[in-house]
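One chain of protein is taken out of this complex; the other chains stay put.
Then we have chain A:
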Amino acid sequence: MAPQKKGAAARVTEDTEDLTRHPLQSILLADSFTTKFRPITLERPKVLLPLVNVPMIDYTLAWLESAGVEEVFVFCCAHSKQVIEYLEKSQWLSQPNFSVVTIESHNSVSAGDALRWIYERNVINGDFVLISGDTVSNMSLTQVILEHKERRKKDNNAVMTMVIKQSKLSPVTHQSRLGTDELFMAIDPQTKQLVYYEEKDFKGIIPLDNALLADNPSISLHNDKQDCYIDICSPEVLSLFTDNFDYQHLRRHFVKGLLVDDIMGYKIFTHEIHSSYAARIDNYRSYGTVSKDIIQRWTYPFVPDVMFFGNSAAQLEREGMYRASEIEQSRSAHIGPFTVIGKGTRIGNNSKISNSVIGKGCTIGSNVLITGSYIWDKVTIEDGCDIRHAIICDGVIIKSEDVLESGVVLSFKVVIGQKCVVPSYSKVSLFQQPTVEDSDEELEYADNSLGTLDSWCSLAVLMLDIIHHVVINVLSAVFDMDAIYYPRVSITGTVDTLNGEMISEMLPVSQQSGMLVRLDYEFKFSLSAHFATFVINFVLAVDVLESKLRFSISALVEFSSSIYLGPGGVGHVWSICEGGHEEEWRHSVAPIPAEKLAVATQALEDDLELLNLDGNALSTSAELKPDRNGTDSEDDDFEDSRDDSIYYEKEVEATFLRAVNENIKVPDIILEMNSLRADIVGGMESARLSYNMTSADCAGAIFYAMMKQALEIPHSTAGELRDNAESVINAWKKLLEFYSKEIDDQIEVIMKFEEMCLESLKEFSPLFALILQILYEKDILEEDAILKWADEKRDAEESDKVFVKRSEKFIQNGGGPGGPGGPGGPPNIGPQQLSKMQQQHRI
């Protein structure tokens, strides 16, 4: 008995030792590696943006401290100087029992990079809490860390515990109140292991691996949970990131990677919190939502009237109104419920403020209406303004009688002139919108060197591009020329002055068939800093066969930033980038307008409709086949592969066309085609989409491209078309031969040809037999292939046999001496005899 006890006691001490040996560490990512908060984040890092008048990072740090974390590594990348400066100024760096260490990096573009960077530093030596600096929470970490450690003891592969929380999605927009996209998770209800995680996918079906149910009889699928982005990680997580250097995103790559690739057997678990608060500010909508939650005290003790780091306590009054000290407020001003007013703010007569946050030192005039807005420090709002659901950064001046429609974001120090209406969802900044967006994982960087001059230059280049297109359109309209004969118009130019006039003498000259094109154009852009219209005057002089034609074209090109910010307004209105436009209302602080909801509802209906039409879900059972093997998935695959092949065909065609135009040699094309064949389509994420094409598909696609090319060459009669086809076939014979070495490939070519004649290139349909003959004569098609094709068609339906019939004569004639009849074969073979004959061949 005694030794056993001892052993148990020893274990306990070991446990406590385990806990005490490593202080609880945390990695705080002070960079979200997204651009959702642009343009504000061009000037200030997201973690320093005030949330109910306190920088976000203070909420995160205060919570970490209260939750018993002892060591925090703050990873800074974008605006790292600002973050470090702020932390140095604040008291965070001088706390007892709570150490905050900053780690700076300049070239990290993702959370993956950040973690790899930290791994190299070798500072993490135990389990740690991984969060980003925009998290607001008041949950206790004790339970989840205990769970994590317990699991680790039993199973060394349990490397991460994710905190999740119940969250109801809008049935219409499928997003949570935090504005995040819907999330599908599958969790083992017993062990809480996460077995499936899907953030964004447009398919109507969730595919779950059958094997999941082999181990546990029951799985819970959730659409009603929210990922809090608070992760308890074991040190292995860092090394995993280092091992898999392509992991960038914590969820999209890391979590998915672990779930999909079970070779290493690493497991992720979930911990659901019920009563405590945890939310991450990922977009403007969540900014608004979390602000409201703070005001309504869901985040207690991190609320405005409780002193924690970085805030100056405000007084809580009735109706959830918080007021700091030194507020000058007119008697007639009305401050509504759930509003926070910062220190030293002045509010004029008859102004009404509700459901808003006003920062420190703001000046608000008379008769101003503010609802649902977040106004930061030292903002001046003059009389008679109407501001709804806006975010207004430090130092903004809004002149009298302006109207900000809902969802407007005004970045630092923007000035809106008098009587100006800023339309919904506008984003205004002193900075120009960067023209080149980073593709997938954007940076929250501010490139200060991208000054105005550069941006104007890039703008001018853009303009020139537009002009280029205009010129080409004009040329093609006037001369009715085929696309390939366009002169390559090259335009060079310099931008002399920024504002005013630019006259350029760029002469795209093309001499082709005695044609001289000369283009002078005048390029005016009238610009104030925020208002851009471009007037382009073209004088197009074209000498064609010595007769002179002159065109004068004026084009007014309005640039996207044509929103007027009023007299004296300062700032650029950012154009809402394509594709992103649809998202604006989703992620804005403004409530979703009714018409958008209606649209979304409609979309939802269509979705379902689509689902039905696709037939995956519904018609499988409705139109079931007698043998029920392989209904759903195979159909799906079939669909996919068909899409693939169409896409592939287009690619091949484009490649081929380019080869024709640029005179690329055959071996080079083959190389390129091969790479297409095996390559992964750029931009599409799934590796499954690699074209898994056989050489038969290739041959078919190339032949298709060739015939299309032949059709492009001007022709008036069918005979000419035939000649064209012959010349094209002649020219590219080697290429086609390369891919049609086997009989099966050749048959594929014939079938493809048939299909073309029926569908896409009907012009060839009368020439079917003739071209078949050409192909045969050029030794591209062997006689066996033709015979086999005809044989295959023998049992086909009548409609399918049209082309067989047409070529019957050719087949029967056997191509003359040495034709398909073969030595000793009968001179004339009817279609009936074909198969027999073929057998002879085989023998």
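Methods note: a contact is a pair of C-beta atoms (placed from the backbone, for glycine too) under 8 Å apart; a residue touches a chain by one contact, two chains touch by 3 or more; residues count from 1.
We adopt the following convention: contacts and distances are computed from a predicted model.
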| item | value |
| --- | --- |
| The complex's invisible chain, by UniProt name, from "Mediator of RNA polymerase II transcription subunit 17", "NAD(P)H-quinone oxidoreductase subunit H, chloroplastic", "Trafficking protein particle complex subunit" or "Translation initiation factor eIF2B subunit gamma" | "Translation initiation factor eIF2B subunit gamma" |
| Identified contact with the non-displayed chain, of A:S94, A:N125 or A:N223 | A:N223 |
| Touching residue (missing chain; options A:S332, A:T601, A:N661 or A:S727) | A:T601 |
| Residues from chain A at the interface with the omitted partner, ascending | 168-169, 171-172, 174, 182, 184, 186, 189, 203-210, 212-214, 217-224, 597, 601, 607-608, 611-612, 616-618, 620-624, 626, 628-633 |
